[in-house]
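Here's a structure for you.
Note that one protein chain is taken out, while the other chains of the complex remain in position.
Up next is subunit A:
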Amino acid sequence: MGRFIGKRLFGIIPTLFGLILLIFLLSRIMPGDSVRLALGPEATPEQIVAMEEKLGLNNPIPIQFINYIRGLFTGDMGMSLRTGRNVLLDIKETFPATFELSLISMIISVAVGVPLGILSAIKNNNWADHLIRIFSLSGIALPRFWLAILLQLVFSYWLGVFPVIGRGTIEVANITGLRIIDSLITGNIAGLSDSLLHILLPALSLSMATAAQIMRMTRTNMLDQVNKDYVLAAESYGLPENLVYKRYMLKNAFISVLTTIGMQFGSLIGNAFLVETVFGWPGMAQYAIQGIMYKDYNAITGVTLIIGFFFVIINVIVDLLYGLFDPRIKLES
């Protein structure tokens, strides 16, 4: 097991290196003079040259790349042209909000998607199945930002039960950066409820499509299992239906669902941007959007790197979880 984890973690390095190289090059060949943008239209040529020297942009691109990689080892992701700070500092401030939103969305997606998928498979082709499939199709088809605006309009503006924007208004001690976890750790019930109140609509908007994907995958895989011999055998032994579904069928069907969950979790962090914009969620969205608009090289590379890093890490975790559901998968091999 240890060897497997080590091997997988070692395998991350070339993936991340490739990602950094790609984003680094792309951000630098994008048209536009970022230094001039950052310094303003009236910046003198001397000011522009001075700033380029400060950022090392006067060096050839390969040297810039080596310096960037070297900086990463010391926690220096380069200076943001817009904020004038180390990009790592900026990301450290904004990433927890995005991560918390993605995490809660994933919990909702699994909590809704898996049971509904099972129910849909069990009630195959009756009205409940059709209803769930309509829900699933809508979840995939409706754009997240549209759903976000709709939920905001209904629940925040018309009904007034949820706040329109923000992450919370009650002060919560900052321990992990995740407000829900921090308020649980500190026993701050008011902070916890305030955080839940704020996160519910953004998380629902973000989770709909993911829940639908998980549901469809669960349904399809459960249906694949229905006619398998072991299910017939279990049923003929008189095992309770519930036990057959949960202990035998779901366990076998869950491998592909797990892959979907892993893939979706990585993309949730990226998809969170649209929802964050609608709900004024103080995550990485604004930082990334402004970074792109200002052609802030280091900010663009930093954000992409963090998203890519989590994508890869989540995939490693999913690989490890495969063994739990299917002992035939020998991690050592």
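Just so it is clear, contacts are C-beta pairs under 8 Å (C-beta built on N, C-alpha and C of every residue); 3 or more make two chains touch, one makes a residue touch a chain; residues count from 1.
Going forward, contacts and distances are computed from a predicted model.
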item	value
Options "Cytochrome o ubiquinol oxidase subunit III", "Putative hemin transport system permease protein HrtB", "Isoquinoline 1-oxidoreductase, alpha subunit" or "Solute-binding protein family 5 domain-containing protein": UniProt name of the undisplayed chain	"Solute-binding protein family 5 domain-containing protein"
Selected residue (touches chain absent from view) among A:170, A:226, A:255 or A:321	A:170
Chain not shown: contacting residue from A:72, A:140, A:200 or A:226	A:200
Among A:152, A:252 or A:315, residue touching the chain not depicted	A:152
Residue among A:245, A:265 or A:311 that touches the chain left out of view	A:245
Contact set of subunit A toward the excluded chain (per top definition)	30-34, 36-37, 39-44, 46-47, 50-51, 82-85, 90, 93-94, 111-112, 115, 118-119, 122, 145, 149, 152-153, 156-157, 160, 163-167, 169-170, 189-190, 192-194, 196-197, 200, 242, 245, 277-287, 289-290, 293-295
